[in-house]
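Encoded as structure tokens, the structure appears first; notes follow it.
Only a part of the assembly is drawn; its chains keep their places, and the rest are absent.
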Amino acid sequence: MRNVIVTGVTRADLAVVDQLAGLGVATVHEAAGRAGYLGPGLRPIQDGARVAGTAVTALCWPGDNLMIHAAVEQCQAGDLLVVTTTSPCSDGLFGELLATSLVARGVRGLVIETGVRDVSDLRAMGFPVWSAAVSAQGTVKQTPGAVNVPVSVGGQLIRPGDVIVADDDGVVCVPRTQASQVLAAARTRVAKEEQTRQALADGQLGLDLYGLRDKLAARGVEYVAAGDEEG
Amino acid sequence: MRNVIVTGVTRADLAVVDQLAGLGVATVHEAAGRAGYLGPGLRPIQDGARVAGTAVTALCWPGDNLMIHAAVEQCQAGDLLVVTTTSPCSDGLFGELLATSLVARGVRGLVIETGVRDVSDLRAMGFPVWSAAVSAQGTVKQTPGAVNVPVSVGGQLIRPGDVIVADDDGVVCVPRTQASQVLAAARTRVAKEEQTRQALADGQLGLDLYGLRDKLAARGVEYVAAGDEEG
Amino acid sequence: MRNVIVTGVTRADLAVVDQLAGLGVATVHEAAGRAGYLGPGLRPIQDGARVAGTAVTALCWPGDNLMIHAAVEQCQAGDLLVVTTTSPCSDGLFGELLATSLVARGVRGLVIETGVRDVSDLRAMGFPVWSAAVSAQGTVKQTPGAVNVPVSVGGQLIRPGDVIVADDDGVVCVPRTQASQVLAAARTRVAKEEQTRQALADGQLGLDLYGLRDKLAARGVEYVAAGDEEG
């Protein structure tokens, strides 16, 4: 790991980012070709928040939040801070004081692959957080890392400036260069789903709407009356 | 695994099912002889829901929800859908569109050993879900499985038509053939607990109410004043 | 393990205990020299509770809550019950009836390294609980253990009479003999943090407030413009 702080990162267009937020994580993930989801391990500390922002990344040493302080200075309005560690860690690398600093810079939220603390305060502030743990365990500021380098979180590559969308379903990353195209695909999907929703509410079946009956038959699925299963 | 969809399953009596719902998971589990609990890994995505229904089961391939669509058609009013996979999986096999379909059929809820998504929407709809994870990760519809075969979820065998009770404490399964007898035992238990609760609130001790003092003595438990422990 | 129930334990001063509660887990943990935190595995079953009490400890056999009943009798007003097992266990060793008993004795809450059940009732009662799991799985009362012996929970040693502080961030233990000194340190910290908070809200950076720029340089961290990283 080179110990660098990369400045002047190119961000995704905030106009696109804001529209992606409105569509939510599951839709954006599907529109991106079922890609970019950071997995079930990153959970919101609050209910009902839905945000999107441009990624500023921080790579920290376990038990050490030195590089988060360095990352704050690289943040600007519209960003969302993404933090991970060089090896698994559950400590509370982030709390209410750092959130105060981020709010002052217009940062929209935090995604962190370790723990956070002061969660009562964070909820009261309305600063949204997705984390792998809640932990009051304090940290030191001793060992260097990196800011705004590509990081791997939840099995997904995140590059500085990428779009991060987060809600109750978790977190998804859309590469900066694909943001507009994913937005268009997501809108198409939403329109189509609205039709499907109405049909399902009216009692039509996905088996018919999605043409699955033939698929079941082609794969050898048989209908058997109860009592005849073992026959 | 035979790829079958079993139709015409015999369900437990809904009159009994509804009364079991009112008694809650912990009481029903105790009344069933401390059996049938699906373990701490299945958690509600909402607070305060308490439901019971008759099991329709779906066995899916990991990353694939084809058989959930097939299962929907087998559901009727009073059912509760139970989904698992042939091997461990955390993907979001179920979301708001499938819930719309289930609501249209009078299904009371979902128990799923993988992930779910659209949790904000599911909460807003009031469709109760117990799952092993929340995950936006999308799925395909390619590989067959089975509907209404016995499945093993959380270390418990669930047969189609069995009673599923779920609340904030998790999920319990009562075999269809034992439903009435468990209901009777649960009612007896509730009545007895009401007496115990009053006694405990008045300051009586479980040590006396349950006759545990002799048991402690018989098992060699000694009372020692602080400071004399190591003596 | 000796099967003993230790009586007459010396508790920390409740006046100090109450003031520690007001300061919260993260602050108390820091004031104690970043020690005593029970880790991210112990989570509250409710939001927003913040309590402190003096520890009464119970060491149980897995799947068995006999010693919790014995521990209840050793509890007095101001205590907080701490329960663990001799080996890992997720069963629901504690529920609403035991809570009723503890409330009658003035106990302030429960920290338990296994599961709890009746969580709806516990929330409705306002009896705060931190646990490793929620589980309806019932237990027996057969095998002896110990009450008011030192126990290890979440990697921390807890002695009877120690101070336990718990809130949304989890649980911290302060040794009885250090309670006053930790309280003083925590107050100093709170005062200092208030100043820092204001500075950060005004847009000052932690890099400057904590003097981290020199540290970054001394550790070889370089600033690089985007596009020049790989150069």
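Order of writing sets the labels: A, B and C. Residues in every chain begin at 1.
Simple rule for what comes next: contacts are C-beta pairs under 8 Å (C-beta built on N, C-alpha and C of every residue); 3 or more make two chains touch, one makes a residue touch a chain.
Not measured: the values here are computed from a predicted model.
Chemist: Every chain here is the same sequence and 3 are shown, so how many copies does the full assembly contain in this file?
Modeler: Whole-complex copy count, per this file: 6.
The definition used in the following text is that only the chains that are shown with their structure count from here on.
Chemist: Tell me the rotation angle, 0 to 180 degrees, that brings the C-alpha atoms of subunit B onto subunit C, to the nearest 5.
Modeler: 120
Chemist: Taking all residue numbers at the subunit A to subunit C contact, is the shared part over half or under half, that is, same or different?
Modeler: different
Chemist: Centroid from C-alpha atoms only, then distance subunit A to subunit C, rounded to Å. What do you get?
Modeler: 30
Chemist: Enumerate the residues of subunit B that touch no fewer than two other chains.
Modeler: Within subunit B, no residue touches at least two other chains.
Chemist: Can you name the residues of subunit B that touch subunit A in the complex?
Modeler: Touch residues, subunit B against subunit A: 2-10, 66, 69-70, 72-73, 90, 92, 95-98, 100-101, 103-105, 115, 117-120, 133-138, 141-144, 148-149, 160.
Chemist: Subunit A touches which residues of subunit C in the complex?
Modeler: For subunit C paired with subunit A, touching residues are 24-26, 29-30, 34, 37, 39-40, 43, 48, 50, 167-170, 172, 193, 196-197, 200-203, 205-207, 210, 212, 215-216, 219-227, 229.
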